[in-house]
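Report on one structure; see the data block that follows.
All protein chains but one are shown at their positions in the complex.
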């Protein structure tokens, strides 16, 4: 019987690893639209819950391309570590320092590609005693087979497999904390939820 | 060598979480007909085994919509907790009280969506020492990827992954406890089983 | 520019071919629940539009099993041709006579298995000048490959590929002909439509 | 050897049929995000090419729900035919009049659900000599099987099966007609294209 | 209104093209067991209906490997054309002579790979006025995409797309022609049919 | 570091649970041909390695149907426990006695359906200290979702997930123990292996 | 009965349209490796049969990226039309002139994306009386749905759907025209064929 290690908005930090315009062309385990939507949804929730967020990239000057501009715009003052070469972000002292500077123990991580840019820092952070929550649907890779192998490796090491919607709900805890805010977030990123809200609005406006 | 924690009809309680007419439109990891059939099959078996059953919903007055009417009709006297805002049903004191009032330790849970409305109370209940049996096919969510991540998280925490048919069979133990009753249950919800029974009936009636 | 050969409830007849309890175990291009739902939806609409309906079976006394009882009950006075051996129902004079006795030219056909029990009479009837509308989702066969080959063959011969929902809508023409009746039909067979109706009812009842 | 019937922005009109908040919950042949993106892309291109656009809905006051608000906002002065009951929009005289009032012969059509709301007016319009271009990816229905049957029926009657991207390109003809405009359209709706543009911009800005 | 060109056991000949032990390793649009079963089912029915059958192979001495031994054994006296190099069997005069020597006009063809060894002689024979019935499930190729392209090409040229079960049933016409014979054939190659027969036999033997 | 618990032909017993002609119609996570082949392959290897084998069935007189005749014929003197009602075979004293009478500790189990007839005795036997090896591909159930949930439950309890081919190879250890015997077994049940052998034979016979 | 319009190496020309490094990131209906292999296989065969080949690109200086370098290297002296803006290559006079300059009537076409860069010139060329053979597996687009719509449109207009392997075989006609040459081509692009050849070589070398 172990305690439920539940996401806590006062103890969580978001790590966005290598969501770069070039690298994303490698992602094939999600359709491009699904993936874009999931990544932006994760960014939305990071802002909504005012979670400290850390951006890192790998070789932006080369073929990997720059960080997706939307992310840069959404987190203008976030620590931004352009790694000079380390593949595992946790091998970069600045990145680890930025994480530790938040004083938080719960790492919410997503990136491209899952099996490397997400898995490596996840395994490193777990080994240092952090709790790691992988946002599986905002992390992409070559195909479903690679995805499943990466999940198995991280899961076996103690990472928790999540999706952005569950992250948002676990952080929010109670709709009453901000009904409109959460509703807006979901409406923007879940078309069927938006439809429900619009159907409802139409009927109650009569 | 740990004991086989087997479902016991004298120690099990069924928790149906947020099977609401609006929320169900979010479910895409099962076809609508399969999902409806599975949810109603779980309800059927809850009644057949006279298991205490607890219903809970989230914001029925809004876009989430009311509880699916069939469930309301099937359990007219079940505890019914309309949560005022808590996303995790286990955060609602009335819900937990209703569970504990049954004095039972085996929780059979299903709901919409799997990664939130099922996973959160599952993790909370496990942490309090309950045994949790997730009815995977009566629990729906956005897509197979989210489903698989949610299963992995719950499974890693000690929940048992089941399906309604296995739940029914594990509770029943022996056909002789009620051959006709179980046969009827299966016939209503498994078309191929119904066909077998009808073929058999036709031949033996000759 | 050929005229739109549109289903007309005064000129259509429904042919249900070999939906037998044994034969249905051969169907694997639909899940059992989807297939059962589609076949019963077709039966529902045949009754709703009061279309003449003809039932036929092949060797009910043997392994093929009896006609699905629900169909027998729904059409107690329909012509019922138990073919003594003809695989193509159109090779059975009684069947053809029953069709011709209706005086109708539009054949709505479904059956098990698609590539034989549906395709053969479809091709025969087309050759005699009938219009044939295949209800693809109430017709089942061994797998998707066989399904696709059968569709291609029938389509090339001039049959129109439809689904039960489109058949219902094309026959109904205008919701105002019977709003409640069509709504009820859809609610029984399309879970998401039922959910919409229940959400709506809950809101407007307030 | 028949001439290539090519979309012409001076002869085309866009018909958006029943993209309503409730009905869209029936769509399962595309993921919700893909479908939303495709429908909005079609709307974007209709505006970009200044094509006359006609909106129609079915029973907005009931469970079908209102037209998706984005569409209403994007075409504030478009003819808007709220059909009182006709399932086939072509059975509604106002709708046909609106189409004919444009004086155009090429109908670009999309809607929910494909097999009914798209197929019926497509077949009617073809029978009256119009050219019909079905935007398959902005038209949704219950599942892939129904989708394929509906495509087969419309294709056999002479409709051309297209997707929103091909429609945009066929209308545009030459990038030089408006490089930035088309680029913007694609960037908004094709994440991988946006990534290419952002990678390019980053490099050329150096 | 064209006549139904129905398979006739007195006018049909079976062509088995290049089912060689090496070439079959190229087949990936069916699982190996499904494909083996389908090919042998086609051979079974050729024998059952005593159809003239023609075997042909390509370069058996090399990597393509010998004809599958089962086929050789089942048709010991069939014309056997080991083509010295022609890829299209119809380019081989002996093969065409063997076909024409049967005096039959209906060609039932299957082979490996579908897009070449089946498609080429199919197109050639159609051009010479033969009727061609492609046994799609006894013909294999690299993947589903290639399969679909090959079907489209042959279908557009007038070939009829079939499967072995439909071929058997269309040839047999009436169960009474040989109930036990057809039953045996189906029982050997359709496990679910065998199960039905065994269930039936068990019950009626009581 | 735990020892590799490897199958040993002197310590293994095969349990075939409820492979009945009726019940098999419920299996949809494998195609009928694949499933039949896998079950017979497991039976083949049980005989080849002369493993004690225990057969058990549930209600053969009713709709479940008799044991698949091939299995009955292959193991004429095997203990055969027709359970009078127990769903979990391990609840039947005769079955457990038959297992224990073999004095073996490694249980190789397969059955229909996986989530019940395989999972229940697997969990019971593990709890009593047996080693359980589930032959996943000779065990079938309603669909892939149920399959995956059942695997997860058994795997979490310590069962080893295997397939018939791996079972055969792990038991055989070294080809030299019987090259021809194992080759024959594989040739009968793996078409591509048969093809390799036939290609080889043709070349070496020259 | 129309003649079999068979590819003829003296009358065929290959058109490679917009296989550019940027645009290829849009292709999701094939895996990247499959697609690369298919495109290079088509290039290989164009060279092997010494077919005139025409290269064209769209906006190579911008985000679309340069022509895949391998293609440029393989056809150093091929006409190379960098279109200044025309989306449909057939709208570019130089391109059409290059095609016509070959004096050939059979166009073998492939490109990115299928629904635009392949479909548009295909439809244009068909309208001018050319025969068009679409190499479906060397043409890529956004997803399978778009692929299928594009195939349907081109097929309805009279294009023949092919794959690179069928193109090679139809051009080659007879292995004896160059056994080693064709063998080499297949060995490079079909791994299972290479394996067959290597197995064979090993055995015959003994």
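By written order: A, B, C, D, E, F and G. Residues from 1 in each chain.
Please note the rule applied: contacts are C-beta pairs under 8 Å (C-beta built on N, C-alpha and C of every residue); 3 or more make two chains touch, one makes a residue touch a chain.
Keep in mind it's a predicted model, so treat the numbers as computed, not measured.
Put simply, the missing chain touches A, D, E, F, G once the whole complex is considered.
In the complete complex, the residue from A:30, A:142 or A:165 that touches the missing chain is A:142.
Of A:7, A:41 or A:113, it is A:113 that touches the chain left out of the display.
Mapped onto chain G, the footprint of the missing chain covers residues 21-22, 24-25, 31-37, 60, 65-66, 68-69, 190-192, 194-196, 198-199, 202. Counting over the whole complex, chain D has residues 196, 199-200, 203-204 touching the chain that is not drawn. In the full complex, the hidden chain is touched by chain A at residues 22, 25-26, 58-59, 62-65, 84-88, 91, 113, 115-116, 119-120, 123-124, 126-129, 142, 145-146, 148-150, 152-153, 156-157.
Heads up, the rule we're going with is that only the chains that are shown with their structure count from here on.
Mean C-alpha position of chain D lies 43 Å from that of chain E. Between the CA-based centres of chain B and chain F the separation comes to 31 Å, rounded to the whole angstrom.
In chain D, the residues that touch at least two other chains are 22, 25, 31-32, 65, 190, 192, 195-196, 199.
In terms of which chains touch, the assembly is arranged in some other way, matching none of the line, ring, star or all-to-all patterns.
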